[in-house]
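The complex appears here minus one protein chain, its other protein chains still in place.
Coming up: chain A.
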Amino acid sequence: MLGAGLAAPRSLRAQEAFPSRTIEVVTHAGVGGGTDITARMMMVQAPGVFKQEFLVVNRTAGSGAQALQYLASKPADGHAIILVTQTHLLTQLRNPSLPQFADLIPVARATADPQLVLVRRDSPFRTPQDLVEAGKQRSLRFGGTHVGGVDHVTIFAFGRAAGIQRPTLVPFRGGGEIVINLVGGNIDTAVVNPGEAEAQLRAGELRPLISLAEGRLDAFRDVPTAKELGIDVTGYTLRGFCVLKGTPEDRVAKLEAGLIEAMSGPIYKSYLQNTGQAPDSVAGRQVWGAQLEQFHKDGREALQALGLLRG
């Protein structure tokens, strides 16, 4: 009797049309931040696909902590999705009280922006080998975002894979500052998205030495990947959608298909193209989940080695 009573509403719920109300998109970026703009570009066509309104919820505090808490406060029914970046994974690692990576289900990837190792035009490093050789003699000064941030993890992983001395991170507030200081000669090298340094790359003020993408990039045919050089590391700026664990499988599948459809439209496509992001950014949960998994592992190792993880 009791069992039947509990089962009935659940089966009713499964048949309920999804989505049945406004879908909230939670982001840790403030209005107008890069990730916020990604969400809004996706949302131009999503309402047409899902036949429901979409609403961005900006919860900016704590590098993703508040956004994760907000998501956790919502029922796991697919009506709240979070736009996750690598920053969220690092925040989770450092704050065990937050919903962890295992508490999220990856749904679809929105952007995958490969990174390049850049030097300035008159740098003594002419080839990737020059850079690696120099890195064995002394600790290279890499520009990146804050200590213990996503760039730091990538730079750490790069240094270890290349067998060079642990790089010195010179932390800056963002990609623009990194590029300026690279051109200005205050740092040896930096790991930067092509879009952030587009003007300087076109003007020849900066030279790409190594690409951290999986395979060669169309725009940088001559630039070898780290993997080709025997340095087993990749570097991407990733953004994509996740939902809370416990969301019914049919809804996750519906969200995955719908979000990919919304991000295959012309507006999102031209957004990717104009901001210099990879055209094959949009991907399903297989690819997206595997990539998050890998960064979760790299991030844990790097933070532990850097002494930034408690316990």
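Going forward, a contact is a pair of C-beta atoms (placed from the backbone, for glycine too) under 8 Å apart; a residue touches a chain by one contact, two chains touch by 3 or more; residues count from 1.
The criterion applied here is as follows: contacts and distances are computed from a predicted model.
Colleague: Out of "Hydrogenase 4 subunit B", "Cytochrome C", "C4-dicarboxylate ABC transporter permease" or "Aspartyl/glutamyl-tRNA(Asn/Gln) amidotransferase subunit C", which one is the UniProt protein name for the chain not included here?
Modeller: Answer from the record: the omitted chain is "C4-dicarboxylate ABC transporter permease".
Colleague: One chain is left out of this view; which of A:23, A:41, A:140 or A:244 touches it in the full complex?
Modeller: A:41
Colleague: Would you indicate which residue among A:148, A:208, A:240 or A:289 is in contact with the undisplayed chain?
Modeller: Considering all chains, including the one not shown, the answer is A:148.
Colleague: Can you work out which residue in A:22, A:129, A:186 or A:304 touches the chain that's missing from view?
Modeller: Of all options in A:22, A:129, A:186 or A:304, contact with the hidden chain holds for A:186.
Colleague: Pick out the residues on chain A that sit against the missing chain.
Modeller: On the chain A side, contact with the omitted chain comes from 30-34, 36-37, 40-41, 43-44, 57-63, 65-66, 69, 141, 146-149, 152, 168-173, 176-177, 179-181, 183-187, 198-200, 202-203, 267, 270-271, 274-275, 306, 308.
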